[in-house]
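Right, one structure below, let's go through it.
The complex is shown incomplete by one protein chain, all other protein chains being positioned as in the whole.
Let's turn to chain A:
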Amino acid sequence: MLSNQEVAEALLEKFGDQVFDFEEPYGLLTLSTTREQIIPILEFLRDHKTYQVIFLTDLTGIHYPDNQDKEFVVVYHMHSFVHNFRIRIKVALAEQDIHIPTATGLFAGANWMERETYDYFGILFDGHPNLRRILNIEEMDYFPMRKEFPLEDATREDKIDALFGR
């Protein structure tokens, strides 16, 4: 059984101050890194002889419009079957410079997950073989999962946010 502590120390030793913000929400090791280091970290975890975090479970994005220069976060969930160990890695991106290297070179399955993230948030995955919209129509000229697009019609007066949620 692999402990969160062990992996966190190994990552700190290898990547130094490039990995930060360690947390354990509900027991899942969570850390942040920079976009320069994300691919080396994924590769390090995947090719590590004992950890073998070989499985990319999930890849998605989050939008925090109020975080200056960290408006977008890309989240990777990884899983090691040998140790039944999960890890979550986050990369914050600024809206002006919304680029991150693709993980398709490491995991074939990252292809559609990145396309979906692009489709939702407009996050550009550099080096992606086919970065097009996947669920929405190609002619769409905005990114619907961003928080500036409210679900309800803003002109409606019978449904106010204080009573009916955001």
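Here is the rule we use: contacts are C-beta pairs under 8 Å (C-beta built on N, C-alpha and C of every residue); 3 or more make two chains touch, one makes a residue touch a chain; residues count from 1.
The definition used in the following text is that contacts and distances are computed from a predicted model.
Student: Match the chain absent from this complex view to the correct UniProt protein name in "NADH-quinone oxidoreductase subunit D", "Xanthine dehydrogenase family protein subunit M", "Long-chain fatty acid transport protein" or "Malonate decarboxylase acyl carrier protein".
Tutor: The chain we cannot see is, by its UniProt record, "NADH-quinone oxidoreductase subunit D".
Student: Among A:8, A:54 or A:124, which residue is in touch with the absent chain?
Tutor: Once the missing chain is taken into account, the touching residue is A:54.
Student: Using the document's definition of touch, tell me which of A:45, A:100, A:113 or A:131 contacts the absent chain.
Tutor: Checking each option in A:45, A:100, A:113 or A:131, the one touching the absent chain turns out to be A:113.
Student: One chain isn't shown here. Among A:62, A:98 or A:124, which residue touches it?
Tutor: Checking each option in A:62, A:98 or A:124, the one touching the absent chain turns out to be A:62.
Student: On chain A, what residues meet the omitted chain?
Tutor: 25-26, 28, 30, 54-58, 60, 62-63, 75, 77, 81, 84, 86, 88, 107-109, 111-113, 116, 120, 134-137, 144-145, 149, 151-152, 163, 165-166
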